[in-house]
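Please see the structure below; I have some questions.
As you look at this complex, bear in mind that one protein chain is not there, while each of the others sits in place.
Moving on to chain A:
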Amino acid sequence: MKKDSANKTPVYFFGTCLADMMYAESAMAAIRLIEREGYEVIFPMEQSCCGQPAYNSGFPDEAREVAWKQVEIFSKHDYPIVVPSGSCAGMMKVHYPKLFKDSPDLFIVKRFSERVVELTTFLHQYANAQYVDKGAPIKATWHSSCHAMREANCIEDSKALLSQLSNVELIELERERECCGFGGTFSIKQPEISGAMVSDKVADVVATGASVVLSGDAGCLMNITGHMDKENISVKGQHIAEFIWERING
């Protein structure tokens, strides 16, 4: 099981439940990007979901059980925990301590939360990743997930990585700071409002003239590309990790 790991700094990887269900390739690209910087990625197999769906839907006890499972699994070592999602990283960093505020395990949870770091922040700030773009010229636009922006605070890191790709012209959305309408269970509990929001977001994407919309969050991507697909809009949606991995490998 153990591959050549001599002298490499180990980091944990939390893939997210959406990666397991729909975005495995994106998460795999994220792992490759971390390894490329000379780290050894360790993937605990019992990991699942950060617990956010239940946490946001009025079921804190179920969320706490699922959260505790992650805390346990990732507390065998004090390695950083890299998460390819601003939203899940925000949940684990900002909300876990609140979820356990009355628990005797709070200090364990806090130690866990302190180690959580969003993928692009890790690549940019910790690993100082440098990229050479081997792809053809392309116009891309960027969607900031709300929790990436307001909880994980990783948007500058994401953009700093993208700006290294010399053939990528990044065109900003007019309403970059506005939510795409996903909101987890919101999208099925308030489908009409969610629909109005995502159709506005897609109109904004189309107006940029970009051929691909990038994001650091699979949830938003699933929402935006799902709507584009239904409307037969040919703009592609891609997770930033997969996009960078493809660009630097030509």
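In this section, contacts are C-beta pairs under 8 Å (C-beta built on N, C-alpha and C of every residue); 3 or more make two chains touch, one makes a residue touch a chain; residues count from 1.
Note that in this section contacts and distances are computed from a predicted model.
For the chain that does not appear here, its UniProt entry gives the protein name "(Fe-S)-binding protein", which is one of "DNA repair protein RecO", "(Fe-S)-binding protein", "Transketolase family protein" or "ABC transporter permease". Listed residues A:179, A:205 or A:235: the one in touch with the omitted chain is A:179. In the full complex, chain A touches the hidden chain at residues 1-3, 5, 13, 15, 17, 19-25, 27-28, 31, 40-46, 48-49, 51, 53-62, 65-66, 69, 76, 98, 146-147, 150-151, 177-179, 181-184, 186-199, 222-223, 226-227, 229-230.
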